[in-house]
Structures are given as structure tokens and as C-alpha cells.
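What you see is the complex with one protein chain gone and the rest in place.
Showing subunit A:
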């Protein structure tokens, strides 16, 4: 049975590591639904979060293949219940669309205007994909000029620290 998994990868900061990781997915024809990378708590160790919709057998294989990469320290995989995660979305709305209705929507979704430029404003919302997608649907009445959503950032609930693998 396919479901959503998040693979959390800890790596050395090594040129080419992202390519090596993504090759594992492309070779098997598996779509990556979300991908983020940043430095972890440990200096020099990077943390890559990959979202993928697949079976448990496949996600185990993917994690093992990722761990096989020399500069990967550890790869964990989790289902959504085992993670606390968040995504950020930005919506670009033309000035002309701004009216009292927009204020209601922004309050309702706990979103905020983070920038007002000549001709448009940028609204930001963080949350799960469903929430940011809902807001997108509502904002369509306000003529969304651009929309972008980040990959997932996530921390795991199980208390396993990467220190153990260093």
C-alpha cells in the first residue's frame, strides 16, 4: 500500500551529494514530492528532507540505497504521524483585489501579509499542505498572480539523535 513517507537524511557537506541522492529516485522512476536541505544542529552536517509517496518496502530500499552513499551518515524514514512538520506558502495578490473580504480570509487562515509592493502584496501562510492548498483555493477569487509552496521541514518524534551515528 502506498502512503506518504518522509525520508530524513543526514549527510556530510560534500559536493554532489544531492545529485547522488536524487539519482536513487530517478533511476527507480519515483517522484520526489518535496525536497529541502539545510544545515543541521551539528556544524557541517546537512539535513535533507524528502517527501515521497510509495510503499513501505520501497521506502526501506530507498533509505538503504541512500545510506549506501559514502558521505551519507544516516537515513531515517517516517510516516506523517511520526513527525512534526511544516511547509510555507507564498501568494502574490494584485493590489486591486484587496478588499474587506481578503482581511477576513487572512484572519481566518492565520496568514499574514509580509510585503506590500507597488501593485501587489505577498501573503504568507505556514501549515500542512492541505491548509495552504485550501487557502490557495479561496484566494483564487482574489486573482492569485503567483503561488509557491516549500518542501516539508520536519523533525522526528522518536528520540533518536544523529550523535549516535557519528
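One rule holds for everything that comes next: contacts are C-beta pairs under 8 Å (C-beta built on N, C-alpha and C of every residue); 3 or more make two chains touch, one makes a residue touch a chain; residues count from 1.
The rule we apply is simple: contacts and distances are computed from a predicted model.
Of the candidates "Acetolactate synthase", "Peptide ABC transporter ATP-binding protein", "Cysteine-rich domain-containing protein" or "cytochrome-c oxidase", the chain left out of this view carries the UniProt protein name "Acetolactate synthase". In the complete assembly, the contact with the undisplayed chain comes from A:68, out of A:68, A:140 or A:157.
Against the chain not shown here, subunit A presents residues 11-12, 15-16, 19-20, 23, 27, 57, 60-61, 64-65, 67-68, 70-73, 166.
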